[in-house]
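Every protein chain but one is kept in place in this view of the complex.
Labels run A, B, C, D, E and F following the written order; every chain starts at residue 1.
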Amino acid sequence: MATKIQPLDDRILIRPLEAEEKTPGGIVLPDTAKEKPQQGKIMAVGSGRLTDKGKRIPPEVKVGDTVIFGKYSGDEVHVGDDECKIIRESDILAVLV
Amino acid sequence: MATKIQPLDDRILIRPLEAEEKTPGGIVLPDTAKEKPQQGKIMAVGSGRLTDKGKRIPPEVKVGDTVIFGKYSGDEVHVGDDECKIIRESDILAVLV
Amino acid sequence: MATKIQPLDDRILIRPLEAEEKTPGGIVLPDTAKEKPQQGKIMAVGSGRLTDKGKRIPPEVKVGDTVIFGKYSGDEVHVGDDECKIIRESDILAVLV
Amino acid sequence: MATKIQPLDDRILIRPLEAEEKTPGGIVLPDTAKEKPQQGKIMAVGSGRLTDKGKRIPPEVKVGDTVIFGKYSGDEVHVGDDECKIIRESDILAVLV
Amino acid sequence: MATKIQPLDDRILIRPLEAEEKTPGGIVLPDTAKEKPQQGKIMAVGSGRLTDKGKRIPPEVKVGDTVIFGKYSGDEVHVGDDECKIIRESDILAVLV
Amino acid sequence: MATKIQPLDDRILIRPLEAEEKTPGGIVLPDTAKEKPQQGKIMAVGSGRLTDKGKRIPPEVKVGDTVIFGKYSGDEVHVGDDECKIIRESDILAVLV
Partner (left out) sequence: MATKIQPLDDRILIRPLEAEEKTPGGIVLPDTAKEKPQQGKIMAVGSGRLTDKGKRIPPEVKVGDTVIFGKYSGDEVHVGDDECKIIRESDILAVLV
């Protein structure tokens, strides 16, 4: 059985989408932008940000969501053949619905 | 059906207005200013800023509002042929009423 | 009907006063100071600063007040022929009474 | 009738004291110190610092107090012939009693 | 009897895993990444982060967990022949499950 | 009657001790240390640090205490012939008992 990556705290595991996989509907992200936002699919979510009171705030996004995030946010990890990213939820700009 | 961009947290999706679209009434923004404030129309709003207690503060602006924001705030995304921006609500200076 | 600028959050719309408009009473601001405080009249006020609890603190100043503020605070916007400023309430030093 | 300067928030209006006006009792401030503390008389006080809960903390000092403050704190304003300063209460080091 | 290292606060004692020890399941971390995330096994955990209210938040990870963390996080200590690390829980990206 | 200096907020008025005045008991402070801690006697204390709730925390030290503090902390003031310092309580490292 394969090992799974479970992000901690407010971190999110994302598999970036290649150009050909992108969702239909006319949304295209400029590849020349300095901070280059990028699309990806959420593979796993952490338990959420912890407030100063010790309360967890569940993430606004869920497994399977397609999201837009800053290309240089977070840390890269390899999952099998996929190059994934672990980023903080606050670095996700928007979800595609 | 077209995919829609739903901003997260206190982020706002804005379609910047070209000069010829600007609202009547004599408000003009200087194009020589260093931080160049710019006008735009709100396309979508996030759920709002999360307080340290875990409470969402709904945004003060709503879809359809024409707002003034710092030109270099936020991240660019393309929606169809439009070049839009995802910015934080706190980077919006004012709404035109 | 003219469009109006409604500042957001703790922002204040100010029309800077020219030297000849200045209020009587002997208060003069030095034009050689490094951070040059400046006088202006308040045109519009935002809903006020939002606390971490999500409570709005109404501004201490109101429309019509003549105030002193740092010359380089805030962002410039043109309202008709006037060059106005949108600044945060915390950048206003004092009100003339 | 003369216009008066009413400081906002936790700001204090101070008229710096010249050497010959200084209070008796042997307290002298070094004029060679790098950050040069200085004596002054309080002309007006703001409503006080606002806590994160939206509560005002009235200032510890009052009109007429002679205080010691950092010479380079705050902003200069002219009141008639006097060169005064608007400084934050937290920049006042001590009161002479 | 051997002395044990008990981390304080939100600190975690980790024994980094060598390449040949890595967990099965196809997760490989790139050794060319700038911030190089690394795998390790948790040897001891602190009492957890202290909130501003003085309440301890127990760590999300436990002794025996295999985790991913930034290679350059924390401080090195030697435990017998092992080179271990003491890092803050917030520097742990994910746990392998 | 002599004027007295009453420190504000969490500030403390200290008269630094010369080498020959130092307390017995073998405690010596290195005069070559970069940040050179120094001994002094407390002459007056402020009302204490103000929390975000607007509550004063009385200082842990009192008039007459001999304390150790960073030599370069705070501001110098002259009291008669003495060169004293006004420093924040948080810059006092320890009290000698």
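The criterion applied here is as follows: a residue touches a chain if its C-beta (ideal position, glycine included) is under 8 Å from a C-beta of that chain, and two chains touch if they have at least 3 such contacts.
Given the structure is predicted, the values throughout are model-derived calculations rather than measurements.
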Contacts of chain E with the absent chain, listed as residue ranges: 1-9, 11, 13, 46-47, 50, 52-54, 75-80, 83, 86
Where the missing chain touches chain F, by residue: 23-30, 33, 35, 37, 49, 51-53, 55, 57, 60-61, 68, 70, 89-90, 92-97
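In this section, only the chains that are shown with their structure count from here on.
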Computed distance of Cα centres, chain F from chain B, in Å: 52
Separation of mean Cα positions, chain F and chain E [Å, integer]: 42
Interchain centroid distance [CA atoms averaged], chain A/chain B, Å: 23
Per-residue multi-chain contacts in chain A, two or more chains: 52-53
